[in-house]
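Sharing a structure here in structure tokens format.
Of the protein chains in this complex, all but one are displayed in their positions.
Note that the chains take the letters A and B in the order they are written out, and that residue 1 is the start of every chain.
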Amino acid sequence: MAETMSSPVRRSVPIWAQVLIWSALVVLLMVIGIVLNRRSEGNIQVGNRIPDFTLPLFSGYESNDQSEIRFSDLRGKVVVINFWASWCKPCELEAADLQAAWEYYRPTGQVIFLGVNYVDTEPEARLYLQKFGITYPNGPDLGTRISQLFRISGVPETYFVDKNGVLRYVRVGPFTSLEEIQRQVDLLLAE
Amino acid sequence: MMRLMRLSWLILLLAALAVRPAWAQGPRPPTDDEVNAIARKLYCPVCENTPLDVCPTQACAQWRSLIRQMLAEGKTEQEIVQYFVDNYGARVLNEPPRQGFHWLAYLVPPLAILVGVAIVVQAFRAMKRPGPAAPTARSDQEALLDEYLLRLEEELRRQR
Partner (left out) sequence: MLAEFGYGILLVTFLLTLYCISAALLGALNKSLALVESARRAMFLTFPLLSLSALALVALLLRGDFNVQFVYEVTSRSMPIYLKITAWWGGQAGSLLFWSWLMSAFTALAAMRRWDRDQEFLPWVLVVSGGTLAFFLALNVFFENPFARLYRLPDGTIGGYTFQPALSTPVYPSDGRGLNPLLRHPGMIIHPPMLYLGFVAFVIPYAFAIAALVTGRTDDRWIRITRRWSLWAWLFLSLGLVLGGRWAYDVLGWGGYWAWDPVEIAAFMPWLTGTAFLHSVMIQEKRGMLKQWNMVLIILTYSLVIFGTFLTRSGVLSSVHSFAQSAIGPAFFVFIGVTFALSVGLLIHRWGDLRAEAEMKSLLSREALFLLNNLLFISILIVCFWGVIFPLISELVTGQKVTVGPPFYERANAPLFAALMLLMGVAPLSAWGHSTVQTLGRALWKPAVGALLITLLLYFTYTRNAIALIGFFLVALVVLVAVYEFWRGARARQRAQQENFFQALIRLIARNRRRYGGYIIHLSMMMMAIGILGIELFQTETQGTLGVGEELSLQGYRLVYRDVARWDDLAGGVNHTRAVVELYRGERYLTTLAPRIDFYYDAQQNMTIPGVRSTLADDVYVLLLYWEPVSAQGATFKLYVNPLVNWLWLGSLVFLLGVIVAAWPERDPEPASVRVPRSARQTSSAD
């Protein structure tokens, strides 16, 4: 203590260095904070408008002979977006129900189902589609862009979007019955 | 563009599926080691931070068989890696691609280290020219001697 008092010159940290240190600290904390915030949010939140994306389609699984589908073109329809993969066992539980729901709503023309094939290899994906007789538009998630957009935590996950492009319901994990799917779609159709 | 590429791939893959027995009689099917040599440089998004060659998931097994198939078609390593990047994004690479924003990954550490060097050099200079108030509490002669040898000799003297 005595030493401190007796020293006339106290060379302290220059102001510019202090500013630098503190701003670096703030930036670092902000980055971690934002990431943490995102992680804790999990999937894209219900009530949010879904950002636009384009899904390229497997040949044979096109929509109106279009080789790709733009999400924003589907405004006015109820959209059910299902993330799946051929290596995903739980996905198989719901595959037939999803197809049945698609067949049920298809004549109305008011509902569209989209299958997004997550981190998969095409031959296996095609075998899977054939195995479950799936006919609704399906395509690969190129560059995992769509799954990052939705911040999915795994497969299967299903997102229900209303006619205005707003996310209304998220299902993490497989559906266990056709009724479960219909209940959500009917709610959105009734609006 | 992407679409075209995908289509052509699809055709190739289907063709490969169709002629599967053909390559078995061809020059030589790719060995596991050739597959692994490429797989070890890739990271599957399903099991993050585990290289593809040792990842046990079904997804990764499928990726490896895709690599095998592409090798059998005579694709080069570069083409195969590029295919995976196009399909699954840059995250499949074992380090960030050297382009655009990702250059930062490579530039920041050397720059930060250079700043560190600069700070140390600066500190060195400062320590060589001590400020007027800096007391030299510890005598320099003493520091000149290697302390432990000093002690050693002291001890020896005492014990003699």
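In this section, contacts are C-beta pairs under 8 Å (C-beta built on N, C-alpha and C of every residue); 3 or more make two chains touch, one makes a residue touch a chain.
All of these numbers come straight from a predicted model, not from anything done at the bench.
Undergrad: Among A:32, A:46 or A:127, which one is in touch with the chain left out?
TA: Checking the options A:32, A:46 or A:127, the one contacting the hidden chain is A:32.
Undergrad: Pick out the residues on chain B that sit against the missing chain.
TA: Chain B touches the chain not shown through residues 31-33, 36, 43, 45, 47-51, 54, 56, 89-97, 100-102, 104-105, 108-109, 112-113, 116-117, 120, 123-124, 127-131, 133-140, 142-152, 154-156, 159-160.
Undergrad: Quickly run down the residues of chain A that touch the omitted chain.
TA: Answer for chain A: residues 1, 3-4, 7, 9-13, 18, 21-22, 25, 28-29, 31-36, 39-40, 143-145, 148-149 touch the chain left out.
Everything that follows uses one rule, which is that only the chains that are shown with their structure count from here on.
Undergrad: Between chain A and chain B, what is the separation of their C-alpha centroids in Å?
TA: Chain centres of chain A and chain B, defined by C-alpha means, are spaced 29 Å apart.
Undergrad: Flag every residue of chain B that touches chain A in the complex, lowest number first.
TA: Residues 2-3, 6-7, 9-10, 13, 17, 44-46, 57-59, 61-63, 65-66, 86-91, 131-133, 135 of chain B touch chain A in their complex.
Undergrad: Tell me, which parts of chain A touch chain B in their complex?
TA: The touching residues are 3, 7-9, 11, 56, 58-59, 67-68, 85-87, 119-124, 140, 142-145.
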